[in-house]
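Only one protein chain is missing; all other protein chains are in place.
First chain written, first letter: the chains are A and B, and each begins at residue 1.
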Amino acid sequence: MDKLPNESRRSFLKNSAALTALTFSPTVLIKAGAHDEKIASLFEKVPLQLSINGVTHKLTVEPRVTLLDLLREQLGLTGTKKGCDHGQCGACTVHVDGRGINSCLSLAIMNNGKKITTIEGLANGNNLHPMQEAFIKHDGFQCGYCTPGQIMSAVACVREGHANNKAEIREFMSGNICRCGAYPNIIDAITEVKNGGQSL
Amino acid sequence: MEKELSITESYFVDDRVDGIDKVTGKATYAAEHKLPDMAYAVFVCSTITKGSIKNMLLSKARKAPGVLDIIYYGNCPVVPGHNPYAKDPNKKGYEWRGLKVFANNLVHSNGQPIAMVIADTLERAVHASSLVKAEYVQEVFDIDFEKLKQDDNKLIKLNEYKRGTADVYKSAAIHVEGEFTVPYETHNPMEMHATIAVWDGDDKLTVYDKTQGPKSTQSELAANFGLDPKNVRVIAEFIGGAFGSGLRSWPNVPAACIAARILKRPVKLVLTREQMFTIVGYRPYAWQKIGISASADGKLTGITHHAVSNTSRYENFSEGIVNASQFMYTCPNVNTSYKILPLDINTPTWMRGPGPATGCVALECALDELSYKLNIDPIELRLINHTETHPVSELPWSSKFLKECYQLGKEKIGWHNRPTVPGSLKENGMLAGYGMAVGVFGAGRGQASVKGLLKDNGTLVLQSAVSDMGPGTSTAMVKIGAGLMGLPENKVEFELGDSDLPPGPTQGGSGSTSAVGAAITDVCGELINILKELAIANAPSFAGLKPDAVAYDHGELYVIDDRAKRISFTDVMQLAKKPLIEVDKTSGRLSAEARKYAMNSFSVHFVKLHVNPVTGVIQLKHIVSTADAGKIIAYNPARSQMVGGAVGGVGMALTESTLIDPRYGRYINSNFADYHVPVHADIPEIDVLFADKPDLIINPMGSKGIGEIAIVGVAPAIANAIYNATGKRIRELPITADNLM
Partner (left out) sequence: MINFEYSKAKSAKDAMEARTKNPAAQFIAGGTNLVDLMKRGVTAPEQLIDITALPLKQISASANGITIGALALNSDVAENELVKTKFSLLAQALHAGASAQLRNMATVGGNIMQRTRCSYFYDMEMPCNKRTAGSGCGAAEGYNRMHAIFGASDSCIAVHPSDMCVALAALDATVHISGIKNERKISFTDFHRLPGNTPELDNHLQPGELINSIYIPNNHFNKNHYLKIRDRASYAFALVSVAVALEVKDQVIKSARLAMGGVAHKPWRLTEAEQFLAGKQITEKLFQEAAELSLQHAKTYQHNGFKIKLGKAAIFEALTNANT
């Protein structure tokens, strides 16, 4: 078994001399038992390597950190949005190894070694991705908050071959909620990119 | 002079000025500002519905790693606006509107913030917040609207209106009567409400907030914390939707400020989706009873409309639910009443189309029902009762192109295919139906200030402290400025979302374009005057001319009688050695002359849908939304607002309802999996058609508001189409398959 976390965590816990140096809550740490382990595990970080938009990041994170919060709060990549934090809106959609996923339900550590593409990595320098251009042209957004997720899903929709007609696009894109109601414009944007035939 | 200032007729490419920021992820929303040493605050919310907190159990959370502080009523410093009587019980100072967060141990509603955990990382703050528990003294609560809606002991009577005789419909041969329910609906913008607060010393505060009104948030915070408004800066550059939830500051705004002050470091407080249901308002639950009668020729003889909607126990929130019934149609006898029911729940607030969005469900469905009784086409019935004079104020409308809207939509949807007998049209085995309904909302113009900065490189910067929650305000303002100055739109910039800019109105009630655009018109007029004077004083070919003899286009001034004599704005400024011309203008509210008119925007929505005759599943096939919103300034964003309103209306009609378990007062579906907002698959083709006729009485651009009429009338149009398809008249929203099997 791969012990990605601190190899010696359990013994580390038993020899709690090191822990007492941490002054957060000595009273709790003195106590023995499962609860202490939980508290202790709060301090624990695990190494993680990700390629995000072509840049390799070597990080250490708590296992509970989601990919979304890692991007937004630790790496400053706030283009990926939090709309619900429970996989119910699609605002946090990113590509992992080329496939769209909800980054809010994905533990960052479980993406170790994977390639992540976020909205910030879609354009080629100053040249917008065709889907970004189509969203502008068709006014596929209003407030813009769901837009990065919509665009990431839209790219996947065309790339994965689910953009053959409007009904199919609508069904595929239904995991991305837009409260401003830009849906028809988004469908028009995707249709145009699909018909344009560019390789995405 | 006035005549010269007209916006270029041809639509230029209407790409949003902030489009690139939005499609690349560069647009920065409230929670996304990066500040050094930021701490994370998370609300702990009440788990009971009414009562008081006996004891807060904080020790576990305090010991959790990374916790910097936990703030609750027991240790929260006194905020002046939360305790206006503290210094002198007789002298009332500013009082914070709504829930005074952490001011005392009272619980007014389930999901009310009762404590705030601040930690060094988000994960730690979230986890520690789950460790905070409260011991309560519970009290009996009222939460069940359905049970109490007609309990006169509980209701607060607000407006009553009568013209002619009351309740005429009751004795009329041809009449309809029905009760309608619009449930709690939650705004649910995609961006959750968020505030970052930073103090510079004890008297200077900067706040990044999701607000529709940077200036109103600034003044609320200044008063609440006893600060000079000049020392409070509110930044709201990008707003991820709001639909009304950002029209006032909710407890998260002062809470973040309190935390940042105590910790002396920036604090970020972002609500969870669940908290979006219990902290930042919602469309109130409404019960309506409506009765309408007509003579056989279709002329309305009586309208009676009663409405009850809920409010909280600590604020009286009301909206104009019955107003449209008073003035939309010619009718000699109209009586309405409106009452509110205080419940142990947080305060509702304006949600897109507040008032008419609810009221028109009753009015427009009842009219539809009446049309079948009369055997008159529903559009015809409305035309028969069309009025050019506002029946309540008896003023003429400043503009009303409602008839044009009927015509536009009727053709586009293919109204001639509508079956006159409900349930009689089948397409591919599905029951097909058509419906329509009218929407209306007040129009007008508020006060706004705009600063214009014309630079000698030919660029114009316009500034106003408004915000843009999505309708495309910046785009429209750039278009107005560019059009008026004869400049290409890429030379014009609109700066907004910062309370340090000249005061602009709160974005709401479809009023931004009207107010700010009017101020921009004044700014541009003044800039042109200055340029002319500078040209006359400095350019030889303009010497000695009267300003009236000079006109302009494409960034140049020219002599009217000799068009070959031209000079660019840039050259004028350089000649005059003026690198910058700065103009501040405040455009006032409506003039006394303008107030001789009634002012409204109008919409007519048309829907075609299918209902599965076996399962009752509804599939929308086509929506056509038409609007009289005055002159359309920026076509794409305007069209998108209408499309978005239609989508919101689909939610009202078919999917949305915030559910509360009356036994506990807790929310059943406070998440996006169970609170169903429409998804892509719910939405058909939507066509938008504008009458596009200027209303120059309201403002010099001729525009009226769009945001509200976009949704008002959509839900009843859908309900009417469902009736047309199935013969089933469902008066309780949302209408789901199980109603139609």
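Quick note on the criterion: contacts are C-beta pairs under 8 Å (C-beta built on N, C-alpha and C of every residue); 3 or more make two chains touch, one makes a residue touch a chain.
Quantities reported herein were computed from a predicted structural model and do not represent experimental measurements.
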Touching residue (missing chain; options A:78, A:106, A:142 or A:185): A:106
Residues of chain B in contact with the chain not shown: 47, 123, 126-127, 130, 612, 614-617, 619, 654-655, 659, 661, 663-664, 666, 668-669, 673-674, 676, 678-682, 736-738, 741
For chain A, the residues touching the chain missing from this view: 1-5, 9, 34, 37-38, 41-42, 44, 46, 62-64, 66, 85-87, 90, 93, 99-102, 105-107, 109-110, 153, 156-157, 162, 170-177
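Methods note: only the chains that are shown with their structure count from here on.
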CA centroid of chain A to CA centroid of chain B, Å: 31
Residues on chain A engaged by chain B in the complex (per definition of touch): 22, 24-25, 27-28, 39, 42-43, 62, 64-65, 69, 72-73, 76-86, 88-89, 91, 118-120, 122-123, 128, 132, 135-137, 139, 141-148, 151, 169-171, 173-187
For the chain B and chain A complex, residues of the former touching the latter: 14-16, 18-29, 31-32, 34, 62-67, 121-124, 127, 188-192, 238-243, 270, 272-273, 469-472, 636-637, 639-641, 643-648, 671-673, 677-681, 683, 685-686
